[in-house]
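First comes the structure, then the notes that go with it.
The complex appears here without one of its protein chains, the remainder shown in place.
By written order: A, B and C. Residues from 1 in each chain.
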Amino acid sequence: MQLGLVGLGKMGFNMRERLRAAGHDVVGYDRNPDVSDSESLADLVGKLEAPRVVWVMVPSGEPTRATVADLGDVLSEGDLVIDGGNSRYTDDRGNADLLATKGVGYLDCGVSGGVWGRENGYGLMVGGDAELVERAMPIFDALRPEGPRDEGFAHAGKVGAGHYAKMVHNGIEYGLMQAYAEGYELLDAAGEVTDVPAVLKAWTRGTVVRSWLLDLLVKALDEDPGLAELSGYVEDSGEGRWTVEEAINHSVPAPVISAALFARFASRQADSPAMKAVSALRNQFGGHAVHKAGPTSGSGETK
Amino acid sequence: MQLGLVGLGKMGFNMRERLRAAGHDVVGYDRNPDVSDSESLADLVGKLEAPRVVWVMVPSGEPTRATVADLGDVLSEGDLVIDGGNSRYTDDRGNADLLATKGVGYLDCGVSGGVWGRENGYGLMVGGDAELVERAMPIFDALRPEGPRDEGFAHAGKVGAGHYAKMVHNGIEYGLMQAYAEGYELLDAAGEVTDVPAVLKAWTRGTVVRSWLLDLLVKALDEDPGLAELSGYVEDSGEGRWTVEEAINHSVPAPVISAALFARFASRQADSPAMKAVSALRNQFGGHAVHKAGPTSGSGETK
Amino acid sequence: MQLGLVGLGKMGFNMRERLRAAGHDVVGYDRNPDVSDSESLADLVGKLEAPRVVWVMVPSGEPTRATVADLGDVLSEGDLVIDGGNSRYTDDRGNADLLATKGVGYLDCGVSGGVWGRENGYGLMVGGDAELVERAMPIFDALRPEGPRDEGFAHAGKVGAGHYAKMVHNGIEYGLMQAYAEGYELLDAAGEVTDVPAVLKAWTRGTVVRSWLLDLLVKALDEDPGLAELSGYVEDSGEGRWTVEEAINHSVPAPVISAALFARFASRQADSPAMKAVSALRNQFGGHAVHKAGPTSGSGETK
Partner (left out) sequence: MQLGLVGLGKMGFNMRERLRAAGHDVVGYDRNPDVSDSESLADLVGKLEAPRVVWVMVPSGEPTRATVADLGDVLSEGDLVIDGGNSRYTDDRGNADLLATKGVGYLDCGVSGGVWGRENGYGLMVGGDAELVERAMPIFDALRPEGPRDEGFAHAGKVGAGHYAKMVHNGIEYGLMQAYAEGYELLDAAGEVTDVPAVLKAWTRGTVVRSWLLDLLVKALDEDPGLAELSGYVEDSGEGRWTVEEAINHSVPAPVISAALFARFASRQADSPAMKAVSALRNQFGGHAVHKAGPTSGSGETK
C-alpha cells in the first residue's frame, strides 16, 4: 500500500528501505533534500491518494508535536497519522485530539530494533482504535519481523498505549544493559577469567542469560577488545526517566531500572557534587586524607 | 567416550540423557536407586575403564566437597574429576589440590541452561589445565548446544575460572530477571496497556529486549495469566550473593545486581524489621498514623 | 503580632500554642469547631486588623490550593498569605499569581519538626519576597528554635524555594531513616550484639551517627523493645517521590533516596507482582521449587 513517511534519519531511512523491499509505495519527506522524496509536507501529501496514511519518525517532543500539528493542516478527513517515534505517552492524547478536530485518525507506535530492524524487522507496539490499526496492518506486517504476527506486534490498547509499552521496554533495556555491564566489569576486574570475551561468547547459546543484547556485547568486544575506543560517558534519551517517574506514580518499586538510570547520570559527571560533600564530611570528622581538586582530580591518583 | 556421572537430580538426569543420545557411554550414580546405574562410588569407578572421567553434579558446598574427597579415595592416578555443579569458585582450589595428591586431575565447569538444556544444550565455562580440558572435550561437545563450539563453550582460565564465570553469569541473571519483573509490574499496575502478556509476546522478535528469559516469561504468562498460581516469595541459591561479595572485593559498583538480590531477600520477609524501624520513627516525630501489628499486618489495609 | 491560622490539626494546633506562648495574638480557623476560634474564613478575616497575615496549615494539594483561593476572595490588598504546609513547590507559583491579582502577598514556608516543634521549635525555610519575609519575621522568630536565627530559619529564595528546600529535606529524611533501619535490622538479625537497644543508645553521644532521628529510634525501642507493636507497612506523603522526580529532572544520581522510597513501596505490597514474575522465571528455567500462592503465601514457609 501507499505510505507517507516523515523523517528519514537513521530509523526512518531504514524503515523506508524495508517497506519498499516488501513492495510498498513509500513517499518520504525529510528536511535533508538528499534523502527526501518530496519538497515539503504539503508536497508529500499531494503525492498520496486519499485516504492517506502518514508515518511520523522524527525526534520526540516538540519536533513530533509540531509535525503532527503541521500534518493536521495539510491532511484531509479520513486520513491517518502514525507517530512511530519515541514520544512520551502523555503527548499522544493531545496529538490525537488535535487531529480528531480535522477528522484525521491517530495511532501511536513504539518501534524497537535499532539499526538492525531493516534486516531483522522491528518489534511494534501500537495504541489506538482497532479499526485504524487494521487499516495500517499491511505496513505493520512489513515492518515487523517474519514469523507469527503476535511475536513482533501487539495492539497494546487505546491511544498512548503503544508509547507506554515502548517506554517500559526501554526502561527494562536500561536494566538489562546495566546487568551485563556490571558482570562484564567484574569479570574484567577480578582477573580469574583469563579470556573475558570468550566467556561472554560462550554464553550466547544454551545459557539462561542469552539474548540479543549479549550478542551485541560479544560483537562489540570482537570489534574492540577492552572497549578502548569508547568512553564511559553514557547519554540517556528520556524513556528511562519516564519509566522511573511512572513507577513512582504507581508506587511500583523499581530499584534496578532506577539504578541503571542513575549509573548513566553518574557516568556523565566529571566530578560529583554529592561525592565532594561526602569527601568534605570525611575530612571534617576524621581528618581523613581526602583528594584535593586539581590537575590530578578524578585521575584515581591518591595523595 | 565413557563417563561416570555422580548426581542424577534434575540437572544430572537430563545431562545423562543428552550424553547418551550423543552416543556416549554414561554410568550414573545417585543415592536414589531408581535412577542409579551403580550401587556406590566404588561400584561406579569399578565400572569405568582407566583413565576415568567422572562428572560430579551434586549440590554445591559440603555435598560436592565430600563427593570429590570420596572420589579421591576410589579413583586412580591419571583419572579426572569434573565438578559441574554450582560450587563457589573458592572451593575449586582445595578440591584440585586434594585430588592432585592422588594424581587425579580436576576441572570445574559452570553449566547453564536449566531443565531446557537436555533439548537445547548447555552453556559451559571450564576452568583448569588445557590438557585436561582437551581430554574431556567430547563430553563438552555433546553437552553444549549445536553450533560453533565457542558460542556455547569457553575454557575460561585456570582452576576456579569456570565457576567464577558461572557465578557472574548468575549474578547477571538476577539483574536481568529483576529488570523484566519491574517492567512487568509497572505495565500491570499502570493499566495503560490493556493486554500486558500480548505486549511481552510482541517483544520476543525484533526488539532490543528480546531474550530467552523473555520467552520464558511469555510462556509463564501463557500458562498462568496474572501469575495467580505463584507467590512472590523468591529463594536465592548463593551465586548472586557471591557475585556481590566479589564486586565488593574488587571495588566494582554493582547497584543493579545487588538491588536484584536485596529484592529477593525482601520478598521473603513477612514483616521487615527495618521497615518497622522506619514506622517507629515516623510515629515518633510525626504522630503519623502507622500500621499496628495484628491480624491485618502486612495485608495492605490501612487504618 | 496578630496572625490568622487556618488548619488546627496536629501541626497547626501545636504552632498556635507555641505562638501564643511567645505572646502573639493568634486567631485560628478549623472546620472542627472544638478547636476553632472563628466560624469561617470570612469570620477569621473579620477578626484580624489589616494588613493581615494568614498562615495556611492544611493538607497539601487540593485542600491548600482551595484554601488559598478562598482566602483570595476574603482578604484585601496588602494582606499576606503564608503556606506552611507540605505543598509541592510547583503549586506555589500558581498560588502567588492568583493572590497577586488581588494585591495579596504570598510566602511559602517549609516547616520541619513534627509534634516536637511545639516544645523545640520548628526549622523553617521560606520562599518569596524579602519585604514580605521581613514583615512576618516576628512569627518566624517565635516558631523557630531558640538560638541564632540562621540555625533554624532561612530565606531560601523566591516563591517556591521554601517548599523546594522542604521537599529535599524530606527526601534526605527518607534516606537517613532507611540507613538507621538497615543497620538496626542487621544488628537484630546477626545476633552478635546481645543488647541492640543499648548499642543504639550508646550511639547518641559522641559518635559520628548521632542525630535527632537516632534519639527517636532509641526512644521508640525503649517504649516497645522489638517494635512488636508496629507493622512494617510504611506510608509516604509525597515529598520523597517529588525529590526523586526532581533528581531525575536535573540528572542528579539519587540511589539512596530512591532506594529508601522503593523500600516503602515494597513494604506495602502483600505480594509483589515483580517477584511473582521472578518466581515464574525461576520455575520456567530451573524447575526450582517455587512458592505457590495460597493460605501460606508470604508466610515464609517453603514447600
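To be clear about the criterion, contacts are C-beta pairs under 8 Å (C-beta built on N, C-alpha and C of every residue); 3 or more make two chains touch, one makes a residue touch a chain.
Here the structure is a predicted model, which is why all the values come from computation and not from measurement.
The absent chain, not drawn in this view, touches the displayed chains A, B, C throughout the complex.
Within the set C:Gly4, C:Gly72, C:Gly105 or C:Gly152, the residue that contacts the chain not displayed is C:Gly152. Residues 208, 241, 244-245, 248, 251-255, 258-259, 261-263, 265-266, 268-269, 272, 274, 285 of chain B touch the missing chain (whole complex, contact as defined above).
In the full complex, chain C contacts the hidden chain through residues 89, 112-114, 117, 120-125, 144-145, 147, 150-158, 160-161, 164-165, 168-176, 178-180, 182-183, 185-187, 189-190, 192-195, 198-199, 201-214, 243, 246-247, 249-257, 259-260, 262-263. Within the entire complex, the positions of chain A that touch the omitted partner chain are 10, 113-116, 177-178, 180-182, 184-185, 188-189, 213, 216-217, 219-221, 224, 227-235, 237, 255, 259, 263-264, 266-294, 297-300, 302.
Going forward, only the chains that are shown with their structure count from here on.
For the pair chain B and chain C, the fraction of shared interface numbers is greater than half, so the two copies use mostly the same residues to meet. With centres computed from CA atoms alone, A is the chain lying nearest the middle of all the protein shown. Chain pair with the highest count of contacting C-beta pairs: A-B.
Centroid distances from chain C, each centroid being the mean of CA atoms, peak for B. Between chain A and chain C, the centres computed from C-alpha atoms are 37 Å apart.
Look at where the CA atoms of chain A average out and do the same for chain B: the two points lie 32 Å apart. Averaged Cα coordinates give chain B a centre that lies 45 Å from the centre of chain C.
Shown for chain A are the residues that touch two or more other chains, namely 208, 251-255, 259, 262-263.
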